[in-house]
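With one protein chain withheld, the remaining protein chains of the complex are depicted in position.
Going in written order, the chains are labelled A and B, and every chain counts its residues from 1.
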Amino acid sequence: MSNIVDVPVGPQHPALKEPLNITCYVDGEQVVGAKLRIGYNHRGIEKAGEYQTFIQNLYIAERICGICGIVHAFDLAQATEHIIGKEIPRRADYLRTIGLELNRIHSHLLWLGVAAHEIGFDTLFMYVWRDREVVMDVIEDFTGNRVTYALVTIGGVRRDLPQEKAEKMLRVMDALEETVKKYKEMCLNEKTIRMRCDGVGVLRKEDAIALCAVGPTIRASGVPFDIRADDPHAAYDEIPFKVVTYDTCDVTARILVRIDETLESINIVREAIKKMPSGPIRARLPRAVPVGEGVGRTEAPRGEVIHYVRSNGTDRPFRWKVRAPTLANLLSIPVMLTSKGDYVVYIADVPITFASIDPCLSCTDRAVKFVDVSSGKSWVWTFSQIKRMYWKDKPCWRERP
Amino acid sequence: MTLEEELVSKLKERFGDRILEAKVQRARRIFVTVDRSAYKDVIRFLRNDVGVTHVSTISGVDAIDHFEVIPHLSYKGIVVSVRAIVPKDKPEIDTITDVIPGALFYEKEVHEMFGIDIKGHPDLTHLELPDDWPEGLYPLRKDVKLEELFRRITKERD
Partner (left out) sequence: MEGEAVIQELIDVLRTLLFPGFLFFVILGLFFEWIDRKFYAKLQNRVGPLYTGPWGLLQPLADFVKLMAKEDIVPEGAIKPIFSSVPVFALALSLFAALFLPVCGPQGIVSFPGDVIVLAVVLTLLVILVFLGGLSPASRYPEVGAERSVLQLLGYEIPLVASILGATAMTVGLGGSLSIEGIVNAQRDWWSILGFQALGFAIFLLAAQAELERVPFDIPEAETEIVAGWTTEYSGKKLALLRLARDVELAFLCGLGATLFLGGPWPGPLVPGLGGAIVSTIIFVIKSIVVLLLLTVIRAAMSRLRIDQMVNFAWKYLVPLSIFQLLLAVVVAPLMIHLLTL
């Protein structure tokens, strides 16, 4: 084994949409080992969060990750509500559920496109992304935004879903279900997709459990670990759904888990609209959060998200800890990328294997410090300055008392 | 008795005084405070006897007069947060990666953010901070202000 070359994948590489470095140890075309280095995407959000109020933090949280547009804000709001200890209106729970599931649908479709691109199937990529636009439009219709929804607030949600919009949403869901089923057929039957994905990126059940994998990654290894079912939050306790698992442990299983979950999500949206009670959408909670701590968990499209919040009685968190699902799944990557006995990993498998956990490094690298320090320092200051200037010119936009 | 209360009583029965505090905050949320010496035993007990396999994350907290290391374990939907108190004059704690391998990255993170030495951890290099990060600067500590971070990074990097 003297002929081992290290091939760096990243931090800049066409297969990676975000910076990360995987050093693959390669013997010919075979990968015999892999090492990860993350941290190219630090923005210091956890530290910044300690200097902002809880409400401001909701909007920072939304910008932890662009794809999980609602998840982090929802989770922070949930943890904060746990500290305050008040229940929120039931209708808000349902609206949050709809937001979370729409988010999951768009994220899974986005991922399917990216995965197709990673194995060189650009046609599928283009088609999936075209159909994903429909969901984005629905999300925009519902929340007012395409990417960062600004839907969740502490104590409820900020926008209601009127009847006609709900009906439109249901119509879109019907059309979408057909499309997604078509894609499932395609992924199951298209020869070249199966050739590239079957038996690739294998993560055995024991490994997945030991390495604490989450989300579709662990469910594709046959473990029914889904926060929505285990730890029902929002309105998941009243909506029946199936936890999708596959047990072939490879990339195909991860594709199928995600497609089936998309179908489940469509059903959840329908069910939530049907069961949604009327009533207020927001409870007025105090701005200053009482002393205490809270743990918020939810199932993001990529897996379990956990926020730990501690308050010391002011309107700013004393400590705010975020753990995004990709950090939990990253440990599995070196295992998937190491040839072992009959299991052979080729260089060609690296992109799709890595993509199969649906990595999101913006989420992962959220913590602690401004990497670009010069802009980092002035950031807090500039923000308030802009705010002041903006509101001076446009008094009607001033925050209501 | 609910599952949460059962778990708390099991812990109290097994460890007695070594558990400083154990409470059920709400459905599926348990907070347990333990002494640093009992920390690893509690984790091992939860792993081997109760059957907890999943650690969601490990939060570090700088509580001004001491550090806290809080692994959030997941067991049948219940989040068991085991709080270990770490004194500031001797910031070190045992690793739990030999019990739950999935804690590898989270311990690294606690190490680089708070400067808490994780005894027995296989690889305490930087996880998220750059390789040329100033020695001994632990950004999430409360006594490290934004201005100081800015000053030290610009000065020591250039």
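The definition used in the following text is that contacts are C-beta pairs under 8 Å (C-beta built on N, C-alpha and C of every residue); 3 or more make two chains touch, one makes a residue touch a chain.
Bear in mind the structure is a predicted one, so any value in this text is a computation, not a measurement.
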item	value
Displayed chains contacting the withheld chain	A
Chain not shown: contacting residue from A:Ala15, A:Ala229 or A:Val243	A:Ala15
Selected from A:Gly66, A:Gly120 or A:Pro162 as touching the chain missing from the view	A:Gly120
Missing-partner contacts on chain A, residue numbers	5, 7-8, 13-15, 26, 28-29, 116-124, 126-127, 130, 190, 192-193, 195-196, 346-351
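The criterion applied here is as follows: only the chains that are shown with their structure count from here on.
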item	value
Mean-CA-position distance for chain B and chain A (Å)	24
Residues of chain B that touch chain A when the two form their complex	25-26, 28-29, 31, 53-57, 59-62, 70, 72, 74, 76-79, 81, 100-106, 109, 113, 126-130, 139-140, 146-147, 149-150, 153-154
Residue ranges of chain A touching chain B (in the complex, touch as defined)	38-39, 42, 44, 46-47, 51, 82, 85, 209-213, 225, 227, 229-232, 293-295, 297, 304, 306, 308, 310, 318-319, 321, 323, 327-328, 330-331, 365, 367-371, 373-374, 376-377, 380
